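Just one protein chain is left out here, and the rest sit where they should.
Chain lettering (A, B and C) follows the sequence in which the chains are written, and residue indices restart at 1 in each chain.
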Amino acid sequence: MNAIDGTDRHVRDSDNSPPPSLLTVILDTNPHAWALLSDTLPLSKAVANLLVFINAHLSFNHANQVAVIASHIQRAQWLYPTPHPPRSSSSPEENGTSTPTPPSATKYHRFAIIERELQDNLSRVISQTTAADLTSSTTTQIAGALSIALSHISRATQLSSPNDSSGISLDSTGPTLSNPTDTPTDPADGTPRARRSPLTSRILIVSVSGDLAAQYIPVMNSIFAAQRQRVPLDVLKLAGDTVFLQQAADATGGVYIAPSSPSARAGLLQYLMMGFLPDARARAALVMPGGGEVDFRAACFCHRRVVDVGFVCSVCLSIFCEPLEEGECLTCGTRLSLGAAVAAKPVVVPRPKKKKKRKVGDITGTSTPMSAGTPGP
Amino acid sequence: MDGEYIQDVSDDDGVEVASRSGNNGAAGGAYGARARGRTRAKERWESGIQADSIAFGEGPDGNLAESLEAEEQARKRARLRQDNKPVQRGIIRHVVLILDLSEAMLEKDMRPNRYIVTINHAQAYVREFFEQNPISQMCVMAMHDGLCIRLSDLSGNPADHIAAIQGIRYPKSARQAAREPKGSPSLQNALEMARAALYHAPSHSTREVIIVLGALLSNDPGDIHKTIKSCVNDRLRVAIIGMGARLRICQEICAKTNAGDDSVYGVCQDEKNLRELLMATTTPPVIRQTAPALPSSEPTPNAASLLMMGFPSRVTESTPSLCACHNNLTRGGYMCSRCQVKVCSLPRACPSCGMTLILSTHLARSYHHLFPLQSWVEVSWKRARELGSTECQACMTHFPPVPEPQEPDAMQEGTDKSTGTDTANGAPKPVKQRPRAEGASESSRYECRSCHCHFCIDCDVYCHTVLHNCPGCLSNPNTAPTDAETNPEVVAEMAAGLENGVNGGEPMDME
Amino acid sequence: MVKALKGVLVQCDPSIKAILLKIDADSGNEYIIEDLDEETLFVKESKVASLKEKLKVTLRETVRENTDSDSE
């Protein structure tokens, strides 16, 4: 009967369902900062709220994944999935079959697993913190946590792609990592690989500590990597002051919220559920908080002054607020011994510095090339 | 064209091209396979198709998978094995990209042809280049019918160059015609043009020329050796990516302008390889203290200098206003810190006062060149057993389990007998039956020498090409950068708080 | 006052529409409520099924499908 009626045949596009999404939470577990917050928002309460948030994320879609990393004072540590015991990170379902304890009747099984692992790992992290660790540092390993999170995301993205995963990361400008800045369609950018259900990922940083100057470069590197992978870095700033993370959220299109007053912090869960829960797909339809002014001015390396106009060393890109009197770059101009550490300074083989501008007349050899036309063959 | 070179050259440096003045017809005759007596292992691309089957070693179980995997890993790592020592690099670069638009580009050894492939890759290259070198300048030229044409002026805006490259095939204005490949290229003209374009480049920056050359000849109006000499004097550094075969003259250009190092001359074997070679040049070049090949007594004027730069703040406006750079109406942009002119994107030179305007993040983007991540090393089964690593430190991918320790000689011989027992035990595939592809680790683990963490191949590639951080070092108490000082006792508090339970009750009373 | 009429909107080629109009005229206007434009008709909901049936019969009689031979 419907042979001549095409009505029902044109309707749906089944690819329309939202892609699975991976949420990586970086929880700053800096004991110093949480101690200060303990009156208004103890860590346990924050973690309870975070668990509700994670469960909410998981209930959006069966295929949604979650990962939690603690950014502790001296190290970054996986909280979920638990590292070491042989288990695959991307298939939480498998856990169910191997868990010794039976699921509870009042808890969705997946939620229960995450809750238990997260709490176990978190208390292990806390209990393993020695007084010596505490005295050695006051801030948190956000760069390490970000690096781990990004590596994990890059791997998860590869796994979720139905294509042969081995070929993808071969060139760094492949589709996963292609440049985020402009030009939506990009015929030149390698071979386009359509995915049936690409994984969209995002990172939420729950931060309570301030910036760590020594981590500037690794944090920046992480931000750029996130930018290339189009992973938004959402930041929930409960305490402390960080320019890095604000820049991170801005550069990657993430959400930056800083509830500073104690009463605002009490509403942590509402911030999470409304501000950070929407995934990339939902964000397209929502007015997300953000924008605002981001401080992009640079701090000079010599006096930590924030400058509008600065002087940059052409070799090491150090920024100075005024022309240097000795004419030697404070960062690289001095003779440096070759450190064995990773972040060794660039080796500059010493050579007498000449602040001499190259003059046109100095050119030896050939005459000035003509910039007019080229001679014909 | 087919007759112009001989596929099966056993000659070591490939074909030599004589670049003679005014010799239009020199092309064909100049080529010849001259046996030199020296022998050299054939390149893969020289040996033709039938040799491909040899390249894939068959595993003892008759399976190609493992050897393919090793090849793959080696290939992935190939680019990583370069920059690991912190050396001074020319972060501020002035680059002229020269594309070959001569007849040779119509060759169909890449699909659909070299011309289109090159244009596509050049666009990706420009984007990647500015991603890696945000404060550098570029200029695009093309060798077409004996001439060298300037496609875009020296500037730091990738969009200009991409538009110019696209304009080769699809011209923006009706006046221009699409430039189909035609005639022969002239390296001399190209170098002279590039030299002119780079003449005003400041002393603290590099002057680089990157040539994609499809042809096997250069049809020059004069003595190219003189041009090479003047390029050397002008501190130009030329890198050439050839197609089809190596050319003596290209090798000479590269060697002379790079202080004797001709590694910047590469011949691509296929499209993938072309991309790899191009992308390799996005890494800023190493600064040499003095160029030994420099004949003149003048020291290289590689003087580092202090540059004045503006760090403008972003503004948002309620009403749109014209930007100084494109005369477009925009709502917001950046105000030049010196003259308060509005520009719409950074980095760029202020159109009014000429000061370089930049974000501090742009500078930060280049830091990884200055502080590169050190290479990770392959891990032997022995070492893997020592550390007992089971999964990648960063992404938690499982490593193949460490096989049972075997007698050392059995390991060496890698007999089929041991294989049998191994698989029977459910243990992993046999170890070391044949030399692994270079760069691939037999245990699929890669170790960071500072933190001794093990990573998988994908994280190795990812961390070295994209992230530039070592997840292990940064998350390890001994290697992570830290500040000092503290107050104790807080841990106890925290632990107490946790024991109270991160219970599953209603997290917060909101009703 | 705005009114809402329940019914079925039929969209088709002008050629098909002509056939539909003919069916309607032959049966004494029991199908179509309104002829909206070249490609659109507004039809009584209860009659859609039988209209389709009639169209199918008409098409089978008039249009000859050129069947492909399916040969390799």
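One rule holds for everything that comes next: a residue touches a chain if its C-beta (ideal position, glycine included) is under 8 Å from a C-beta of that chain, and two chains touch if they have at least 3 such contacts.
Keep in mind that, in the parts below, contacts and distances are computed from a predicted model.
Student: The hidden chain: which UniProt name fits, "Large ribosomal subunit protein bL19m", "RNA polymerase II transcription factor B subunit 2", "K Homology domain-containing protein" or "Exosome component 6"?
Tutor: Hidden chain identified via UniProt as "RNA polymerase II transcription factor B subunit 2".
Student: With the missing chain put back, one of A:A112, A:L236 or A:A249 would touch it. Which one?
Tutor: Final answer for the missing-chain contact: A:A112.
Student: May I ask which residue of A:A46, A:I217 or A:L269 touches the chain that does not appear here?
Tutor: Residue touching the chain left out of view: A:L269.
Student: For the chain not shown, which residue from A:R124, A:R265 or A:R281 touches it across the whole complex?
Tutor: Candidates A:R124, A:R265 or A:R281; residue touching the omitted chain: A:R281.
Student: For chain C, which positions touch the chain that isn't shown here?
Tutor: Those residues of chain C that touch the unshown chain are 1-13, 16, 20, 33-34, 36-37, 40, 42-43, 45, 48, 52, 55, 59, 67-68, 70, 72.
Student: What does the interface between chain A and the hidden chain look like in terms of residue numbers?
Tutor: Contacting residues on chain A, toward the hidden partner: 2-12, 14, 16-20, 51-52, 55-56, 59-63, 88, 90-91, 93-94, 96-97, 102-109, 111-112, 115, 159-164, 192-194, 196-197, 199, 269-270, 273-274, 277-278, 281-282, 284-287.
Note that in this section only the chains that are shown with their structure count from here on.
Student: Determine the centre-to-centre distance between chain B and chain C, using the mean Cα coordinates as centres, and give it in whole Å.
Tutor: 64
Student: Between chain A and chain C, what is the separation of their C-alpha centroids in Å?
Tutor: About 59 Å, centre to centre.
Student: Centre to centre, by mean C-alpha position, how many angstrom separate chain A and chain B?
Tutor: Here chain A and chain B have centroids separated by 24 Å.
Student: Could you check chain B for residues that touch two or more other chains and list them?
Tutor: none
Student: Of all the residues in chain A, which ones touch at least 2 other chains?
Tutor: Answer for chain A, listing residues that touch two or more other chains: there are none.
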